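The excerpt is restricted to a subset of chains, each kept in its original location.
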Amino acid sequence: MPPPSISRYPVPKLEDLPEDIRARMLEVQEKAGFIPNVFLTLAHRPDEFRAFFAYHDALMLKEGGLSKAEREMIVVATSGANDCLYCIVAHGAILRIYAKNPLVADQVAVNYRKADITPRQKAMLAFALKVARQSVEIVDEDFAALREHGFSDEDIWDIGAIAAFFALSNRMANMIAMRPNDEFHLLGRTPRKSQD
Amino acid sequence: MPPPSISRYPVPKLEDLPEDIRARMLEVQEKAGFIPNVFLTLAHRPDEFRAFFAYHDALMLKEGGLSKAEREMIVVATSGANDCLYCIVAHGAILRIYAKNPLVADQVAVNYRKADITPRQKAMLAFALKVARQSVEIVDEDFAALREHGFSDEDIWDIGAIAAFFALSNRMANMIAMRPNDEFHLLGRTPRKSQD
Amino acid sequence: MPPPSISRYPVPKLEDLPEDIRARMLEVQEKAGFIPNVFLTLAHRPDEFRAFFAYHDALMLKEGGLSKAEREMIVVATSGANDCLYCIVAHGAILRIYAKNPLVADQVAVNYRKADITPRQKAMLAFALKVARQSVEIVDEDFAALREHGFSDEDIWDIGAIAAFFALSNRMANMIAMRPNDEFHLLGRTPRKSQD
Amino acid sequence: MPPPSISRYPVPKLEDLPEDIRARMLEVQEKAGFIPNVFLTLAHRPDEFRAFFAYHDALMLKEGGLSKAEREMIVVATSGANDCLYCIVAHGAILRIYAKNPLVADQVAVNYRKADITPRQKAMLAFALKVARQSVEIVDEDFAALREHGFSDEDIWDIGAIAAFFALSNRMANMIAMRPNDEFHLLGRTPRKSQD
């Protein structure tokens, strides 16, 4: 039986890719043990690939008031709202690892109100979901509510921009039927795993 | 009376910007006669600015089966669905100019079914709006319907990717309350203008 | 090339119309320089035409606490919510002229929260949109909120009744595919125009 | 205990009303045995009252391909979609009487698909509900579907216009909290009643 398709579009072979894109893939493979399908499938369009990951890195690897786990919470919660299988599963795994918490990703993907997170994090996700679903209704009061939880205006930009970026990412994944690597479903689900 | 704010965030001065970003702004100013506010407001975050416009250019300046006017139709229709004032107004102007049609932007922003466009273009916008609103429901039949109108799979990627990119763009604009330049409201509204 | 259809239904010739209806059309033509298509298309049903414009005039030409521009704001905002091309374009033009503001119609049609209008006008439009979208949820607190902005109960009736009337008007226009006159797209878009 | 309020607004006394409005009320009282509250409450604004009932009569008393019962079915179904208590109860009573059917109004208000009506009537109500809820999506195919059931284009105008008129009526009733007369709840509920 052939492996299941990971995209509606052709997936380029590593050896056919531009050098910079192949290098990035090998780097992530070295670190994670496998190449996440988002790299393989988006490489169908090298220029868009480069912009996509430049944007991703600018938002997700940035220093600031949000921890790495918090950034991934935003990804998982808004991907849940957008019903994006790839991002829920892949970023759910990353969230479990960063948070060293095997449960939080499943919680945040379905209902952040009941998740094992702080009130500050719940306020952060409420705003992210408003950006994801009804950004036209954002008003100054939404900013004020976040400042009361200690978020700076730059933090709020981060929250909203991550929600906005994954509005793009979720739609691309759904359009091309991007399939999560099997590995992601299990990663970080045991406390031991996340301590490695 | 001071000019109205164009963003909830500080807008950097041209002279304080990194050279590459300033250069891009001067280039567009040279061409358009003014600097669109999307450049000025997103420059608050130079790395995200660079990724944003690299992505934009990869999708909007690309060769392929879609004309420039058709690409802008997708922007205007999905920005209408997302209630994004900046993109409806700014890209509405660009659409009027590319299409040499002073009416089509207002039509497409509200109801593409009644717009003065071809059945092929209506099918294109129906798909773009599905990506914008319910990407989880995209199925192979949606691709088949577009192929019947002569779109290649690469064209379909373009349609969906533009809709996805403006899902991001619309949310950023709504979050920071990006204000369209006054000039956009009038541009391309007279047949003469678009022929210059 | 024949001119585009302005209705799914036959459009009567001026000379075939009842005298009172023709007189009204000539009057508006004298004033505006052209006959708006809402007159030509609804004249297909003379009795409904008479009731429609009697209702319209009772609400829109009435004295009271709302200015003419404010009444048109309500029309444009609720027509935006109902995705009615004719009313957004035609009443957008009238709003620009009454408000002597070339930008406000585009703003109000998409997102009144960011429009260049007063907090009182934003409260007015919030109520109008509630009547347009979820009138079942109107409660006494909605009236109290408007009174705090200085609206009388008669003003509130006006706001709600205009929203209700255009719930009718928008649906008629969408059903018959009423096309806005080309002239409306451009009217009032330059400060000069509105000062004439 | 005072009788419950029938409107959020003052209800004029019969003797204070303009002669034509009072005459109409007495006429309906003579026929029905009581004055429906829609007359009493809308009389707060005589000019709007006159336009409202002129419009109502033009649509509901008109000759054409739709029976009186069918016109009332449209009212009840769309008022159900708009959650308008007054119109469901008052026009439900009228529908029961015209249709000589004590059950049909309750059925149509909740789910026309299961009502004891013909397939032609179900198609009629499907179109009416589309006008009520998503008029922007009306396309030529909707007209074709109705023509297959034998509706003329003039009949289709009637269906859509009644749905549109009650979009207005329902919103007015909800805004002013119009209360149905107690009598309407019971009228036409026994076969005997409807045969009188």
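Note that the chains are named A, B, C and D in the order they appear, and that numbering of residues resets to 1 at the start of each chain.
Throughout what follows, a contact is a pair of C-beta atoms (placed from the backbone, for glycine too) under 8 Å apart; a residue touches a chain by one contact, two chains touch by 3 or more.
Everything numeric in this text was worked out from a predicted model, so none of it was measured.
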Total identical subunits in the assembly as filed, 4 in place: 6
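In this text, only the chains that are shown with their structure count from here on.
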Intersection of the contact lists for chain B and chain D: C
Comparison of A-C and C-D by number of C-beta pairs in contact, larger one: C-D
Centroid spacing, where centroids are CA-atom means, of chain B and chain C in whole angstrom: 28
Where chain A and chain C are represented by their mean Cα positions, the distance between them in whole Å: 44
Chain centre separation in whole Å, for chain D relative to chain C (CA means): 25
Multi-chain contact sites of chain A, meaning residues that touch two or more partners: 136
Chain contact topology (line, ring, star, complete or other): other
Touch relationships between chains, expressed as pairs: A-B, A-C, B-C, B-D, C-D
Complex contact set, residues of chain A against chain C: 136-137, 139
Interface residues, chain D side, partner chain C - complex: 8-9, 44-45, 47-48, 50-52, 54-55, 58-59, 62, 82-84, 131-132, 135-136, 138, 140, 143, 153, 157, 160-161, 163-165, 167-172, 174-177
List of chain C residues in touch with chain B within their complex: 4, 80, 83-85, 88-89, 102-103, 106-107, 110-111, 114, 116, 174, 177, 179-180, 182, 185-186, 189-190
